[in-house]
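Mind looking over this structure? Questions follow.
Subset of chains shown; positions unchanged.
As written, the chains take the letters A and B, and residue 1 is the first residue of each chain.
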Amino acid sequence: MNNPEVGDRMHALVERLHPICRSMTGDGVRRTLEIIGELIPLDVHEVPTGTQVLDWQVPREWNVRDAYIKDSAGRRIVDFADSPLHVVGYSVPISATMTLAELRSHLHTVPGQPDRVPYRTAYYSDTWGLCLSENALARLHDGEEYEVVIDSTLADGHLTYAEHVVPGELDDEVLIVCHTCHPALANETLAGIAVAVELARELAASGPRHTYRFLFAPGTIGSITWLARNRDRVERVRHGLVLACAGDPGGLTYKRSRRGDAAVDRAAAHVVSGSGGMIKDFSPFGYDERQFCSPGFNLPVGLLTRSPNEEYPEYHTSADNPELVTAEALTDTLVALLQIVQVLEADRTYVNLEPYGEPRLGPRGLYKSPSLHSDGKQYQMAILWVLNLSDGEHSLLDIAERSGIPFTTVSTAAQALAQAGLLEGKEP
Amino acid sequence: MNNPEVGDRMHALVERLHPICRSMTGDGVRRTLEIIGELIPLDVHEVPTGTQVLDWQVPREWNVRDAYIKDSAGRRIVDFADSPLHVVGYSVPISATMTLAELRSHLHTVPGQPDRVPYRTAYYSDTWGLCLSENALARLHDGEEYEVVIDSTLADGHLTYAEHVVPGELDDEVLIVCHTCHPALANETLAGIAVAVELARELAASGPRHTYRFLFAPGTIGSITWLARNRDRVERVRHGLVLACAGDPGGLTYKRSRRGDAAVDRAAAHVVSGSGGMIKDFSPFGYDERQFCSPGFNLPVGLLTRSPNEEYPEYHTSADNPELVTAEALTDTLVALLQIVQVLEADRTYVNLEPYGEPRLGPRGLYKSPSLHSDGKQYQMAILWVLNLSDGEHSLLDIAERSGIPFTTVSTAAQALAQAGLLEGKEP
């Protein structure tokens, strides 16, 4: 993963997806999935408006052709063509001329950040609104009349989501979830999609043990729809991660699943802590881990981000754009994900076959570090830790956690010991 | 409890009780209980001297008519009429003339606090003494002879204690204990009594689920006497709190019961921590929690104070007077007690009836905070936490502890969810 091309490729995808107007439903979501589908094959699902999904119903489909505010001189002051953020999500259509006084309650800005446009939605509320910067708002005049147009449709249609599966030796699944519903938010939404695409490619190349299912769906209603349609098979989900805010320069953050001690929680905490990142306990707010971790499902699904949502200043504004996202940060997220995947794939329990005293390492060629390991001392310590704790009760992850040595090094040491005849895998 | 009258009323009771000479036994205790009895009905118990109570015997009764030191000019240098603190508790009678040299071993001051009179007792030791300030002692002369009188009686009589019961739906009891044995110590002794009286009134008005038993008794021997006489019914005590040092401006402190994780420990820790107060582990020193938490009884009885005993500079001196106690602090203690009581009364476990995914809140009127809650965001989070954790395994207190949201808010959220048909109480 030291290949700089991968980081650049991820960043290019973020840039390409950025201008599209996405929401819970509609053509922007379809277009987003089309582009992803050029990179990895997708099964796209269309679920009709009105379908009962758990406690919810699939909403009407929303599409926007145009939207603007024109001043009395006919100039577009606010223009949907500049950014989909200018229209409040799920705005009903409007075409009217009104004074600033009448208009004001429909306008949204970011107080204190005068050049940024906020991200707002009006799901399930039959209203309309426009978003603009404080600077743009300051240029409107009290006496003037403005033409306001939102040329949107809210009509029966479909909710669109997609799946990509990397088959493994086992039927049990690792679920990777990205939301697809936010327009023009590069870090929050698109960075996770870009990382997921590359993860899928890496997994396909490596031939994994578990089956990996990638879900690209609108937040909340998308995951609820998937859960409703897959209710009988959710017990296949052995591990899961929601990805979001995956490309900003902040460090990694892992939020545990509701279970708190699921295998994915331990694997992610090991990797993220080891990289200097932060571990948070579960809370029922955030992204779609809320749905997967609802008490009826209680699936082992955590949340991997860099800066947590709501905790970076660009969050939910037009400043969450491709400039905030870096190829380095995207690559760092991908590397962490691959390491988490490695733990989920490779963790197992061994038994030391020479458990009385330490076995001689020198004659077995285990005393010197193999050249592929730059940190020879840590590898040598891993050899001793694996021998000491491989009593059939401690898995490699247990050993990594207790020793503070990265799982990768512990796993490599275990393989060398097994080749030397000192370890034997324990049957599960 | 924003009624400032209640704080003033508590402070007035502290002032009224302050001048009375109290000890383990005697008319000062009776007079104290008479005054409390004007506010809430009391069952007063008189237990004869010599009665065996557990490992102890009820002591002789002690009463003081007068006590003083007169100088050679006949002036009272130290006078019991000024403060009952001037006489060492349980002093035997004395009437003699002696030099300062002879007198000195019977005089007690507070080193380093020249204007304060200490509180001292000589229980079970057949001696006598007088307490005075360092300043007063400095005015005595080495050559002069002094008349010393303690007109006390130590005679067979009774130990006096009282109970007040607020009956509830259940027979199991919450025990609230105040000591009544200290003369003229406003914060240590009287503030707890004043708060207990108001708590009893609030409970009577609310019609509680548990039965609440208030015990007003001398420290150590009083609780031992009560335990001896109620040995067969102590298992009714489901929760208990000893109250002391309840009115000074310091923050709240809760000392856990010997069990450490009793329901009252968790309830009090939640409330006191939430108010910025301090939680201490059990130790076998302090107030009568020592007796209730002796290993044979091991009752779930903790200690609620503001500044802990021995840890405020006025402790056991004449400076522990009504000026140290404030109406605000008394009210704050009462509010905390009512919140603890609320947890004991209202904690229960619910089951989420829509546990698959999050249910829609908007159509059920649960998305906006009810107007009675100023902190709407916390209420909204409580709604999500209650839904997420109400799997039949987590009580409301569990949810409050895990979420860090006050029990009151969690409980209100649960009621709203139950009314909306989303929660159902779990049968115990």
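In this text, a residue touches a chain if its C-beta (ideal position, glycine included) is under 8 Å from a C-beta of that chain, and two chains touch if they have at least 3 such contacts.
Every value quoted in this text rests on a predicted model; they were computed, and no experiment measured them.
Of 3 total copies in the complete assembly of this structure file, 2 are presented in place.
Definition applied: only the chains that are shown with their structure count from here on.
Put simply, subunit A has to spin 120° for its C-alpha atoms to lie on subunit B, with the angle rounded to a multiple of 5. Note on chain placement: the centre of subunit A and the centre of subunit B lie 54 Å apart, centres being C-alpha means. Touching subunit B in their complex are the following residues of subunit A: 54-56, 124, 220, 223-224, 227-228, 231, 258, 283-285, 290-291, 293-298. The touching residues of subunit B, counted against subunit A in their complex, run 352, 354-360, 362, 381, 384-385, 387-391, 403.
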